[in-house]
Structures are given as C-alpha cells and as structure tokens.
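For this view, one protein chain was removed and the others were kept in their places.
Chains: A and B, in written order; residue numbering restarts at 1 for each.
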Amino acid sequence: MEAVSSQISVSEKPDGLEGQGFFATRLDKVVGLARKNSIWPLPFATSCCGIEFMATMGAHYDLARFGSERLSFSPRQADLLMVMGTIAKKMGPVLRQVYEQMAEPRWVLSVGACASSGGIFDTYSVLQGIDRIIPVDVYVPGCPPRPEQIIDGVMKIQYLVENESLRRRDSAEYKAMLNKYGIE
Amino acid sequence: MMEAATQEKITSVINEKFEGEIIEAGMVKDFFTLIVKKEKIVDIIRHLYNHSETKFQYLTTMFAVHYPDQNQIAMVYQLHNLATNQRVRLKIFLPADNPTTPTLTTVFSAANWMEREAYDFYGVISEGHPNLKRILNVEDMLIFPMRKEYPLEDQTREDKNDLMFGR
Partner (left out) sequence: MEASADIAPKVVKDEKQYSYLNLGPTHPATHGIFQNVLKMDGEVIVDSTPTIGYIHRAFEKLAEHRPYNQITPITDRMNYCSSPINNIGWHMTVEKLLGVEIPKRVQYLRVIVMELARITDHLVCNAVIGVDTGALTGFVYLFQQRELVYEIYEEICGARLTTNMGRIGGFERDFSPKAWEKINRFLHEFSVVLKEFENLLNRNRIFMDRTIGCGGISAERALNYSFSGVNLRAAGVDYDVRAMNPYSSYEDFDFIIPVGTNGDVYDRFMVRQEEMWQSLSIIKQAMQKLPEGPFHAKVPEFYLPPKQEVYNNMEALIYHFKIVMGETDVPKGEVYHCVEGGNGELGFYLISDGGRQPFRLHLRRPCFIYYQAYSEMIKGSMLSDAILTMSSMNVIAGELDA
C-alpha cells in the first residue's frame, strides 16, 4: 500500500494564506484547480483521429491520468468538445448544434489537420476548418496526431481552464466573439 | 486470365437471346469486357444471372465514368461468378445530357446505393429505383460534382491567395 500511495501525486495548492485550521486563497484559483482536473470531454470523433483517440483512452496512454476519463456523450454535461476528424459540410450543422447544446463554461479542442483546417481534403464537400462555425481554443496538428499530441492538447486546455477568469464568460468581448459566429 | 472458350461462351449466352446487342467484346488487361447497347442492359444482366452456364450472381461493383470529350457517361458493371471464379465487365454509354438507365435493383439489392451514388456524382437516373436521391452529398446540392467540368475545390473559399499557391 505504501508503495502505491507514494506514487500518487497530488496537485499543488494555489498560493494563499495558511494557518492553523484555515487556508485562504482566491476563489477563481480554487475553481480553476477543480475544473482543470475534472474535465469531461465529449468526443466528437468522426474518422481517423477518433481511432487515435481510442488509443489515447486505452491503457497505454491513459487519458485518465489527467482527470478526463469520464467521457460525456451528452453535450449538456460536457466541458470540452473534442472534435476529431474530418467535418464535412453535411456534418457542420450537427457540430454546431452540439456546441450550442453545451453549457458554459465550454472549451473546444480541434484535433487533427482536418478539423483544424480541412487538411489534405481541400474538396467541395469538406468544411475547411471547424473554426468557420464554432470558436476553437486549442488546435492539435497532425494527420492524425499521435496520442501524445492529443494529450498535449488536453494539457493546453487544462492550462486555459486553470487560468481562466471566472467572469470571462460574462464579458462583452466573449459575447461579441460568440456573436461573430452567430451563436446567441 | 480468362480463356478464349469462356469468353466465347459468355458472348454466345448473350447472343442466343440478345442478338446484336454486343458492340464490342475483348480482354482489357486481365478482364473480359463487353460493351453493349444501353437499352437492354438490365435484361442482359438478368439473363447472365439466371443462365445455367454463366450464373453471374455477384455484383462486384458498378459505377459511372464521365467522358467529356465524347459528351458521354459510361456505366460499368462488374459481375462475378463465385463458383467458377469468372468475372465479366459490362459497359454501356449514355448521353451526358440525359443519362437514363433502367434500375438494376430488380436483380441485385446491392445496386441500390451504387445507383444512388452514380446519381449523386454524375446525375445518372436509374428508372424504377425505389429511392433515388443523393446519398453522400448534401441534398440541396445543385451540381453533380464528379463530372469533369466541376472543380475539385470549394469555390466559396476566399482565404486562398492564388499568388501563394502559384496559380
């Protein structure tokens, strides 16, 4: 038991005042810490990158180490939309609807060249990057990216989640950004 | 490679009921290919399906090809006899302005989506098809994208600078 417990790493507590029986820090730091390590991803896997995502979820790479093993297939409970694979024009409205169904705060990770830019499929039927219809936080390059890269992307999202101000989603800039995509 | 006797047999099976329908017959690489007149293609395939000497009862594939120079669309049917491992390819040519052909779904259920695909890509209309509508592309698409005159790339893109792509 001792050997196992010594391998468990606990995330560092944020800066704050500490004393006998109390610990005081900023609220957004605590919220950020909690959110960061319990992101529920919604895998929107359409093609090849989805297979690499399966590898990421598997025992070898194990996304559970980052607190993201609980996949939320319902958009309403998800924090992170992971778009993996080609989004064709036929699929665009579906993706947008999924995004609109997600509750704030929500983040979007665009995995792979196809989702980010259309990739090698510069054709009449493929949407040239999902950022044409929804805002994207982190792009992961690669065709398909290796599981390590996907994990790196998730860690970048974790960084954003941790450091986000609690009021960002209420700000005028954020609303203006969403309006640019015609959402709300 | 298909032996000459087998080729002969297939052509004679067609000729015994559909005299004069074959325009051309011969080997293309390792594949026995018949170019036939377009009107009775389904009857010929049904005949090849039922005839005891041919029994081509497996539709390998079926698709269209656009020849813009001749202003024609070819439909290619590949049949396979799994018992004797013989394959045959049938080709018909349709006018590109109005490509219409009877449906093969009456013989092969597999032809259903293949015909829808041919319609989606080339606008080939299969008469009598149970559900002839676009299959892969969005339904409100106006063009038949695989035809040679339509470009590959999305024409609504404005972020591509031709200068940077050397065009």
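By definition in this document, a residue touches a chain if its C-beta (ideal position, glycine included) is under 8 Å from a C-beta of that chain, and two chains touch if they have at least 3 such contacts.
Note that the structure is predicted; figures quoted are calculated from it, not measured.
Touching the missing chain, out of A:46, A:68, A:116 or A:158, is residue A:46. One chain is missing from the display, and on chain B it is touched by residues 28-31, 33, 57-61, 63, 65-66, 76, 78, 82, 85, 89, 108-110, 112-114, 117, 121, 134-138, 145-146, 152.
Although one chain is not drawn, its touching partners on chain A can still be listed: residues 43-44, 46-48, 50-52, 54-55, 58-60, 71, 73, 85-88, 90-91, 94, 98, 120-121, 123-126, 143-144, 146.
Rule of thumb we're sticking to: only the chains that are shown with their structure count from here on.
For this pair, chain A with chain B, the centres built from the Cα atoms lie 46 Å apart. For chain B in complex with chain A, the residues that touch the partner chain are 136-138, 145, 150-155, 157, 159. Considering their complex, residues 89-90, 122-126, 128 of chain A touch chain B.
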